[in-house]
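Sharing a structure with you now.
Every protein chain but one is kept in place in this view of the complex.
Letters A, B and C mark the chains in the order given here, with residues in each chain numbered from 1 onward.
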Amino acid sequence: MIIVMKPTSTEAELANVEKKIKNAGLKTHLSVGDDRTIVGVIGDKKIIANLEMNMMPGVEKTVRITEKYKIVSREFHPEDSVIDVAGVPVGGKHLAIMAGPCAVESVEQLEEAAEAVAKGGAQFLRGGAFKPRTSPYDFQGLAEQGLKMLRTAADHNGLKVVTEIVDKDDMDLIGEYADIYQVGARNMQNFQLLKALGKAKKPVMLKRGLSATIREWLNAAEYIAAGGNENIILCERGIRTYETFTRNTLDLSAVAAIKELSHLPIIVDPSHGTGRWEMVRPMARAAVAAGCDGLIIEVHPHPEVALSDGDQSLTPKNFNALMDEVRQFGALMGKTL
Amino acid sequence: MIIVMKPTSTEAELANVEKKIKNAGLKTHLSVGDDRTIVGVIGDKKIIANLEMNMMPGVEKTVRITEKYKIVSREFHPEDSVIDVAGVPVGGKHLAIMAGPCAVESVEQLEEAAEAVAKGGAQFLRGGAFKPRTSPYDFQGLAEQGLKMLRTAADHNGLKVVTEIVDKDDMDLIGEYADIYQVGARNMQNFQLLKALGKAKKPVMLKRGLSATIREWLNAAEYIAAGGNENIILCERGIRTYETFTRNTLDLSAVAAIKELSHLPIIVDPSHGTGRWEMVRPMARAAVAAGCDGLIIEVHPHPEVALSDGDQSLTPKNFNALMDEVRQFGALMGKTL
Amino acid sequence: MIIVMKPTSTEAELANVEKKIKNAGLKTHLSVGDDRTIVGVIGDKKIIANLEMNMMPGVEKTVRITEKYKIVSREFHPEDSVIDVAGVPVGGKHLAIMAGPCAVESVEQLEEAAEAVAKGGAQFLRGGAFKPRTSPYDFQGLAEQGLKMLRTAADHNGLKVVTEIVDKDDMDLIGEYADIYQVGARNMQNFQLLKALGKAKKPVMLKRGLSATIREWLNAAEYIAAGGNENIILCERGIRTYETFTRNTLDLSAVAAIKELSHLPIIVDPSHGTGRWEMVRPMARAAVAAGCDGLIIEVHPHPEVALSDGDQSLTPKNFNALMDEVRQFGALMGKTL
Partner (left out) sequence: MIIVMKPTSTEAELANVEKKIKNAGLKTHLSVGDDRTIVGVIGDKKIIANLEMNMMPGVEKTVRITEKYKIVSREFHPEDSVIDVAGVPVGGKHLAIMAGPCAVESVEQLEEAAEAVAKGGAQFLRGGAFKPRTSPYDFQGLAEQGLKMLRTAADHNGLKVVTEIVDKDDMDLIGEYADIYQVGARNMQNFQLLKALGKAKKPVMLKRGLSATIREWLNAAEYIAAGGNENIILCERGIRTYETFTRNTLDLSAVAAIKELSHLPIIVDPSHGTGRWEMVRPMARAAVAAGCDGLIIEVHPHPEVALSDGDQSLTPKNFNALMDEVRQFGALMGKTL
């Protein structure tokens, strides 16, 4: 931590600042400039992390130097992590494709969707059995019945299952049917859920919050890792901005940022990221070119009758066209399905 | 719902759109313009709410006319609601003042804080026993021990208790000690928690999410109301913007907006809203002038040693000065403590 | 400036960094921590301002300590500035009220509006003769004809004139008729216009840009001041956020921030800030309570027929009601019209 003193601060104020730091078991290092004195704080990071100095008289501002996340940082683990999902690798030289409907609606819908995405080349079936919806009057999902349908349709087609968890009480139930727990954007800082998933035996895919900074996102991942579960996949799904043409603003620079800051694999969701099916294909290509480790795509056999998010779902035909391109762009990136 | 057809749409596409609407048990009303046909959808709002039309061929866009929240809307309940919190009214002609430290740290800290805020005129003691923190390595609160300290210090000073709930499993425990359940910004769309609180016997204060729209906020409140608990207090605490001088951007126009759209009382949190203690006082005055029903203020007997959020906490002396002004501005608004 | 070295940086990299700083005529001050070395840069601020260190090998990040604006800063001029606008003071113990239609439309409209706002207590007539409009096909203003109408209607009612300048070539022309040049949000960083106004003989009101930080805003004001014109009034008019219920998000914390950072007076525009006439009154009260030095309000004798921004204009009757409240809240703040 660096403490910038006010130009008007007194020697007594500076002495108090130094005293507080020393009392905490830390050391100081002074840098006296023409109009401001700057105090560097040196010592145990955990103690520094809890040091509150801004309220001290004479202090203008403080600057924190080190990040609090550790297990998920690239500093801690320089090589890319590859997560093993029931035998399917996510990360490294692989492109993981997760596809399927937004919500599980019926056996027919799901079987049709699963067959289509498997043919297209996806390794994972996605689908929501528990849906976090803005309004209490919206369709909330089929719960365990939906999970069963997911598992069955996935098994029929050689796919793994990724599905959202919205309640820690459902952890065992979902764990019976799914291969990856998905944490949605609205729950990215639901710390109780993250702590519970830190004890889970299966991988977790953590979506970025609606307006989460990259730093907050990695700290959220650290909650899971700190609990003992280091099988974490990140998922960029668009952030909230002032632009209204798209549902969210897909932040592909987050892919490059995560690759610099962390060793975890990162998946991109161009369906929620744009909210418009016509934009899913160009954004999927761009995500692969940016260096992501996979995609999660909404595919619905009949998007015009979907119970939710029909606007952003691809038809199986469009999904196939997208996959052809993903293979080509993936090859240039040295990644294969 | 209004459906805008593309200028290039065909008669067959229009016929399909009309057919889908009629099949759902709804009626259409056509408006044929020079270059676009517009289809109005008439009928049961709940059915319309689930109608997905954007994927239909020939459709340019759809516009939803009615909001999904109902119980919390002013249309449904034209008069201002006054919430009874263990005998203390919140809403209407009253100004509710909630004050205390960010986190409960010790008996001494809390007793000192409770005495100070009671003297200043607050009716509620605030303090976190369960803290949702960005990093897993930050102080997470004293849990039940903290709740007990809160209740004791509040009782010693004739105050009611408001404290944050972060886990639905804690509902009974917190209900034993607190008078209001506070839902923090990060949990505004933790729908499982909201559903649980819909069954609670005590009032809920729902903070606006970091980047929640007013519409999403009211829908979140509707989750609680739909469960049977209509004792809801809203709390504006700043939204996330690009500005970095303040911790958040306190959106006081939300006060006026809520007064127009809803009958629920709304409290303002200038401490989190600005993140700078020097700005708490002007923003508290402004919030009262905007028409809010109360304030929640961080007060710490010794903010320079606080374990969290010291930068935004007032000393008891500054809190008293603030309360003098709040009384004067409240009087102009026809509101008393 | 503070330079944070990477944990992996070498001694040679550090030596290079120090060398570059010394070659620029500056001094360094090292602070060696457990995992990072921090280099403080000491010396002439202007040289430091142009120092680029981030690209140097071994550098993790740099932190700038001092702001670049100077003449407009409170450090430079601790007392509040009071701007004399043709005999009417803006700032200090005064509340300046600027009111009138968005655009000058006709003699009748303007005379009616001027009479109404003067009766209500405004000292300034506002109205646009040159309108910066999003679309080239929107009404662009009456130009000189509009300026004449403004001057005449203002003189008939003992008002001063504030009107927008969108082109530096119009500086003399507008200067003939107006008392304050208004720079609109879209032109806040039109540096050519700002430089020209630095040579103007009349005060300038500088609106905050759509997404300008407070720091950028003060730097824009510094452009005018650096040119020699220190008669600058700032105007908060709402910033762009994701919220769609209001046209912009009126950032009243900017009032408190400006009071801390600068000596310049600050006016608030609740009409553009909210875009909804029903919200103008509560936000005007809140602005006064936050400590602003005045308001600029859209008033139109017949808002339902206005050529632009009718949605956010008050009728004369509503303006009078607002002014009654402004006087009361102003009195509490020690400010009079």
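Note that contacts are C-beta pairs under 8 Å (C-beta built on N, C-alpha and C of every residue); 3 or more make two chains touch, one makes a residue touch a chain.
Here the structure is a predicted model, which is why all the values come from computation and not from measurement.
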item	value
Sole contact to the chain not displayed, among B:A15, B:I42 or B:A86	B:I42
Which of C:E112, C:D179 or C:E222 contacts the chain that the document leaves out	C:E222
Missing-partner contacts on chain A, residue numbers	211, 213-215, 239, 241-246, 249-253, 255-257, 259-260, 273-274, 278-279, 282-283, 285-291, 325, 328-329, 332
Where the missing chain touches chain B, by residue	2, 4, 7, 29, 31-36, 38, 40, 42-43, 45, 63, 65-66, 75, 211, 240-242, 244
Positions on chain C where the hidden chain makes contact	20, 46, 49-50, 52, 54-56, 68-69, 132-139, 166-167, 186-187, 189-192, 195, 209-211, 216, 219, 222-223, 226, 240, 277, 303-308, 310-311, 313
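In the analysis below, only the chains that are shown with their structure count from here on.
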item	value
Interface composition of copies chain A and chain C: same or different, split at half	same
Geometric centre distance via CA averages, chain C-chain B, whole Å	31
Cα-centroid distance, chain A relative to chain B, in whole angstrom	26
Intercentroid distance (Cα basis), chain C paired with chain A, Å	38
Overlap residues in chain A, where contacts from two or more other chains coincide	211, 240
